[in-house]
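With one protein chain withheld, the remaining protein chains of the complex are depicted in position.
Presenting chain A:
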Amino acid sequence: MEALVIALDDVKFNYTDDVKLSFPRFTLRKGEHCLILGNSGSGKTTLIHMMCGLLRPSSGKVILNGVDIYGLSAKQLDHFRGQNIGLIFQQTHLIRSLTILENLQLARWLAGLKEDREELLLVLQRLKIADKATNYPHQLSQGQAQRAAIARALVNRPMFLIADEPTSSLDDHHAALVLDLLLDQSQNFGASLIIATHDKRVKDQIVNTYQL
């Protein structure tokens, strides 16, 4: 049991009185990756949001690395999320008014971590976008922006890298590239990768699956 870094026990979420979602037990061991599969509307995003402390479940517990995250105060939860979870979305959602480097700086500041310029540049180098550090998001190509978003998610060296439909809007070639990147970098930064998707192309790469 002590090796579990994620444990969702009997978690339920009620959208309305008629629409109630209940989720089977979900666990993840240290160093493992996991795929959350399911069709649109099956509750993948809801599960991920509950896992990240963004959405309080109607019942049940979410234990991340031994911490019952919904037992924390709102501020503690924000802090916990900033330090331990890196989130990636279908769209990149970089802050438009900030440069790529500043987006990374923002992530460190919001998580309450010391700004370490060398470290930030190193992260950008690993994702091969160091030359774009002073560019604004709109000046980047789709692929570069995707890399920047991954860099931002990893910059605090989180325990979990959680991606919600990261490949669904991409063609086969780019989907494969992004997936490789996510696997490589989560390995690189020692993070557990959790991908929620309905994209069948992702299946072959990750053994662990959780079907909704």
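The rule is simple: a contact is a pair of C-beta atoms (placed from the backbone, for glycine too) under 8 Å apart; a residue touches a chain by one contact, two chains touch by 3 or more; residues count from 1.
The rule we apply is simple: contacts and distances are computed from a predicted model.
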Worksheet, complete the sentence: Of the listed "Allophanate hydrolase subunit 1", "ANTAR domain-containing protein", "Biotin-dependent carboxyltransferase family protein" or "FtsX-like permease family protein", the name UniProt assigns to the chain that isn't shown is "FtsX-like permease family protein"
Response to the item:
Contacting the left-out chain: of A:His93, A:Arg126 or A:Arg157, that is A:His93
Discussion item. Among A:Leu21, A:Leu54 or A:Ala130, which one touches the chain that has been omitted from the display?
Written reply: A:Leu54
Item to complete: Could you tell which one of A:Leu106, A:Ala130 or A:Leu177 touches the chain left off the display?
Response: A:Leu106
Item to complete: Identify the residues of chain A touching the omitted chain, counting contacts across the whole complex.
Response: 45-46, 49, 52, 54-55, 74-75, 78-79, 81-83, 85, 87, 89-91, 93, 95-98, 102, 105-112, 115, 152, 156
